[in-house]
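Here the complex is missing a single protein chain, while all its other protein chains stay put.
For chain A:
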């Protein structure tokens, strides 16, 4: 059984069918890059996996936890997959350390000392141990995004969903975030990331998914997808971005 099983998933906003039957199985430790034109449904797919959008048909399972709409099932699912957003979404009224501690204490009922210890460990892991007491608006974008990663990791998820996590960053800050993701990948974390960093996708990912008009249009190892695109749509897409 795969770690993440996405079967025949459909999602519409009103009359607009955005996902038109997505099938995707992700094995433990895989790093998957999702690429595709704007509006092809990449974000929507990630948001469905995390239950931020409700699906209209099909099923999604993560490590045996089934996606459902009630709060109990959602919580069980969300404890297994963390999500990192383009806009960081740190809690501005809490320090970096408190950001990482909060959900451990609230959701997992971890006692404060352990939560704090875990927060220190996770902030160290993303190279920000010294920023424990800094507020988000005292951190650079790259640092904020690394705190967001630490915050997700502290919940000990089996997989992380990353939606264009470097797109809001100044160019010189992109690498520090990608370095953290690369580190996670090499440690065996399962990652599903929507990205425009083709170079990164080629170097780090085990498979690349090309989405087009709400479908998985092409899928394969990066060498194949980038080196030998089979469909004209993918060729055109790669031509545009390179």
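A few points about this structure:
In the analysis below, a contact is a pair of C-beta atoms (placed from the backbone, for glycine too) under 8 Å apart; a residue touches a chain by one contact, two chains touch by 3 or more; residues count from 1.
Note that in this section contacts and distances are computed from a predicted model.
The protein name that UniProt records for the chain not on display, among "Amino acid ABC transporter permease", "Protocatechuate 3,4-dioxygenase, beta subunit", "Acyl carrier protein" or "Nitrite reductase (NADH) small subunit", is "Amino acid ABC transporter permease".
Considering A:85, A:132 or A:237, the position touching the chain not shown turns out to be A:85 (whole complex). Mapped onto chain A, contacts with the missing chain fall at residues 50-52, 71, 74-75, 78-79, 82-83, 85, 87, 89-93, 102-103, 106-108, 135, 137, 148, 151-152, 155.
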